[in-house]
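Here it is: the structure, laid out below.
Removed: one protein chain of the complex. Kept in place: all other protein chains.
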Amino acid sequence: MTILLAEPDPAFEPFRLLDRDGSLRDEAAVEPDIAMVEEMHEAMLRARRVDERLLSLQRRGDLGTFAPVKGQEAAQIGSISCIGDEDWFVPSFREMAAALWRGQSLVDLLVATAGWNEGLATRQDARNLPPAIPVASQLPHAVGIAHAGRLRGEESVVLTYFGDGATSEGDFHEALNFASVLNAPVVFFCQNNGWAISTPRARQTGSRTLCQKAHAYGISAAQVDGNDLLAVRAVTREAVRRAREEGRPSMIEALTYRMEVHTTADDPTRYRDDDEVEKWRARDPINRVQALLKARDQIDDEMIAALESQIEDEINKAWDDAKEQIRELEDGVPDAIFDHVFREPTAELDRQRDLFAKLERRDDG
Amino acid sequence: MTILLAEPDPAFEPFRLLDRDGSLRDEAAVEPDIAMVEEMHEAMLRARRVDERLLSLQRRGDLGTFAPVKGQEAAQIGSISCIGDEDWFVPSFREMAAALWRGQSLVDLLVATAGWNEGLATRQDARNLPPAIPVASQLPHAVGIAHAGRLRGEESVVLTYFGDGATSEGDFHEALNFASVLNAPVVFFCQNNGWAISTPRARQTGSRTLCQKAHAYGISAAQVDGNDLLAVRAVTREAVRRAREEGRPSMIEALTYRMEVHTTADDPTRYRDDDEVEKWRARDPINRVQALLKARDQIDDEMIAALESQIEDEINKAWDDAKEQIRELEDGVPDAIFDHVFREPTAELDRQRDLFAKLERRDDG
Amino acid sequence: MNDAADKNGMGRESAGNERHGKTMVEAINRALREVMEEDERVVVIGQDVGVDGGVFRVTDGLIDEFGSDRVIDSPLAESAIAGVSIGMALNGLRPVAEMQFSGFSYLAFAQVEGHAARLRWRSRGGLGVPMVVRMPYGAGVRALEHHSESREAFYGHVPGLKTVIPASPRRAHALLHAAIRDPDPVIFMEPKALYRSFREDLPEAPDEAEIGRARIVQQGEALTIIAWGAMLRPVLKAAARLAEEAGEVAEVIDLETIAPIDAPAIADSVSRTGRLLIVTEAPLSYGPAGEVAMRAIEGAFFSLRAPICRVTGWDTHVPFFAREQSYLPSPQRIFDAARELLKH
Partner (left out) sequence: MNDAADKNGMGRESAGNERHGKTMVEAINRALREVMEEDERVVVIGQDVGVDGGVFRVTDGLIDEFGSDRVIDSPLAESAIAGVSIGMALNGLRPVAEMQFSGFSYLAFAQVEGHAARLRWRSRGGLGVPMVVRMPYGAGVRALEHHSESREAFYGHVPGLKTVIPASPRRAHALLHAAIRDPDPVIFMEPKALYRSFREDLPEAPDEAEIGRARIVQQGEALTIIAWGAMLRPVLKAAARLAEEAGEVAEVIDLETIAPIDAPAIADSVSRTGRLLIVTEAPLSYGPAGEVAMRAIEGAFFSLRAPICRVTGWDTHVPFFAREQSYLPSPQRIFDAARELLKH
């Protein structure tokens, strides 16, 4: 009759649609919207190339620290493609692919990564937040945004991103609990990429799955193959629908892998084996979509090459523009550090700004 | 095949042994250790009377704010009786019944509640922590104590208490996750008394049961009738055994009820109905044990009356002693506020103490 | 003291059945009610702020008037209360979040420091976080551990935050209006020792209150005494005695806005009086007095005739209530310090 001390639940079964060779697992079930898949494929490829460029620019000293996205393109594009302009994108710090999809300018990204605050200038109406560096700290914001939208009579949904490591932080839990109690229309999208810097998923938490944690708050959840673009999109669409139509939060755990360094300050050879990386290389999310599109005769190698070179041009152009903008910033007034601390500068800040200007003049003279 | 968005788990079945009329639910299964039940009954009764006295002393201005225990005696005594001197008691702020069981002096309790820090003087070797006021903040300590004990080769177990409201705090989650990852021998004992000040359990969190939250960390858990002394003890013993022998944490959710004000600063008529209180009065944990003992011919009304008067004497004596001690403290040096900030007073604190003494002398003169 | 206090906008002691005017609790409640009536973007969120009306009754009745959508009884989680409020502010609302006691606000500090104070700056002005975080603070009400701290310096030291402390019902009313109107995050610390200790009549429309301005409570020439919150009352007592016993009239300034600090007001007064005494109930070391002193030094050093003096709490925790008064600056300590200063 009674369970004395009930054991934790069994594992979830991760949801999959696309096999590694690009064939659909259940051909009959879901015929994908091929135009959409093409668009997503392009976005994934662009993100991959931008990532590589950022890395090489960083390595030669032109850019500062950043967190590469390589390997997680399907998780990000498959999910972000499910929300619209009226919805909100609340990222963590590794969501470059999703941010580009949402219209983030590549030039701004480069300017920010080169160490200029101006690169994060945010359009007031864009419904995209800038990156949140403190792990899990953005999750309560997502709940508040969603709740405010609901109170103001909107149908908008909030899609927020975080990693496996983030699920250990108090803010993750407090946010999920609030979302459940408030019925906030939030989709909590976890990119479980296996590692939080050097901490493997298995040492991060004792639970069998991360999405199981949602159940602790009465939130429904799914585990999904995060390198399977179609599966990610299918699950996210359902979660977005529930949020929009039923006002219910959900959590999705996308099983994926960080192929690169944690950030450019990291050396992953200290904590993980090449074998593991190689195993995941075989599950590359871009290859899988390309295989599908090829199987459907939607692309061939020539078209891919053309796309690649178009992306390269875009990136070259963006970097040229960014360098131009950086030169202008370098020639500009350094007292921009006093801007935007408050909407209206306070008398005290103006005093400090004046003092700063006086000192700068002295430095020059 | 695949669950797209899995719904949260069903509720647990709370564990019960003792029916409301004092009869055992399954006579054959567990014949209680009657001597132990008598001891626990006495402790519950003592806690109840101490609680009442504290309240009346507070109401007439002799004591400060405190959090009454009334209604939760079985939850506390049934659990605390499962650990020994080598184990640790890590309370929250409402564990007066458990603290008395662990040897807390009634005089000290009165002195502390009268506003004197001296009442919390802790014996270095007692393995009982003083109350932790910030909700859930004691839970990580429990994990650290347990882990240290394990590292030092001890077999000791840590039993820590918290409320339903505490399960919303980040510290609760971080502590459970750590306990799971470290395999710390901790029993997390939740007294779900239905309310966190004015917040009912249902608005505190969306999960069906609180102990379900433990599963999110791979921790086994049980819900138990918290007003059923025998059931609480049975479940806690099993959890303590697992912690000690298998080095595994568990969580217990005891369903109980706070019969009194949240603290003496609270007015529960603002947020809850008398009906609810009356419903729970019928489930009084002390009545239930007394019914059992009477059914077993272990006590009668006369013996109860004798016990009551013995307890009253104890309390009277303790209050007399406390008043005596308070008079001494009042006559003592007020610079005790500088004691114990550090083990060795710093030069700076000594300077401040001297200044204080000088000012005091001036005040007198 | 009653008369002096009255003259100086410090209201009168509430005594017996006297029911003139409003307590600070009532004044804050009224300000909340007024802004919620006039601006439907304003929402209140916190533990027990709804049905219970707040553990100090500051939000009493709001849920009946404005409903549970706008008066949100939250789960027990300070970080999320702040973080969810930040989200609501980003999406068009004007949350007024309550920390039940300032001693628990540290749980929300990472959200406040890391996001509320930074989002406008991070987004180069694109986003803003118009929110108020209310919190009762300070000693003197016989409370439990963690319920009596005074740590305005923590908030004052965070760029991007404004921190305000009212010292009377009328100022609380005016300042809370200003705080909620402010487009940026404001930490609104309420000296709980003053919640019900005296009453003041409130004007129909709230007084104008400018965040960032100190307030001269009593003009004088002998020395400048700067305080805020609950410390203003022992300061006025000491000042009254000083006038009576020594014929010396102190200038008493209510700093009111902790940050951004009103440096000109400090310098101006000290350059007239030549002496400065700062009174706070925070612990001594790295407390707020140091900043006030530096502003006097930077703006009026050559007028100083005596060492700047501070009367503060000690570098100890606030003792349990039996010894609370030994921790707190008393009128006597303030009086003595002023006398000492006047010897120079």
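Should a chain be cited, it is by its letter among A, B and C, assigned in written order, with residues numbered from 1 in that chain.
We adopt the following convention: contacts are C-beta pairs under 8 Å (C-beta built on N, C-alpha and C of every residue); 3 or more make two chains touch, one makes a residue touch a chain.
This is a predicted model, so every value here is computed, not measured.
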{"item": "Contacts of the hidden chain among displayed chains", "value": "A, B, C"}
{"item": "Listed residues C:V25, C:A259 or C:V279, member touching the removed chain", "value": "C:A259"}
{"item": "Which of C:E98, C:E145 or C:E324 contacts the chain that the document leaves out", "value": "C:E145"}
{"item": "Omitted-chain contact residue, chosen from C:K22, C:R57, C:R241 or C:R310", "value": "C:R310"}
{"item": "Contact residue for the chain not shown (choose from C:I28, C:L107 or C:V217)", "value": "C:L107"}
{"item": "Positions on subunit C contacted by the hidden chain, ascending", "value": "103-104, 106-107, 109-110, 113-114, 117-118, 121-122, 145-146, 151, 153-154, 156-160, 258-261, 282-283, 285-291, 293-294, 297-298, 301-302, 306-308, 310, 314-317"}
{"item": "Residues in subunit B touching the chain absent from view", "value": "88, 117-118, 120-124, 126, 129-130, 132, 134, 137, 139-149, 151-152, 170-171, 174-175, 177-178, 181-182, 339-344, 346-349, 351"}
{"item": "Touching residues (missing chain, whole complex) on subunit A", "value": "64-65, 112, 114-117, 133-135, 165-166, 168-170, 196-199, 203-205, 265-266, 270-271, 326, 329-330, 334-338, 341, 348-349, 352, 356, 359-360, 362-363"}
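Here, only the chains that are shown with their structure count from here on.
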{"item": "For subunit A paired with subunit B, centre-to-centre distance based on mean C-alpha positions, whole Å", "value": "44"}
{"item": "Distance from subunit C to subunit A - Cα centre to Cα centre, in angstrom", "value": "41"}
{"item": "Rounded Å distance between subunit B and subunit C, as computed from the means of their C-alpha atoms", "value": "36"}
{"item": "Residue numbers of subunit A (touch at least two other chains)", "value": "170-171, 174, 177, 181"}
{"item": "Residue list for subunit C, restricted to those that touch at least two other chains", "value": "75, 77, 79"}
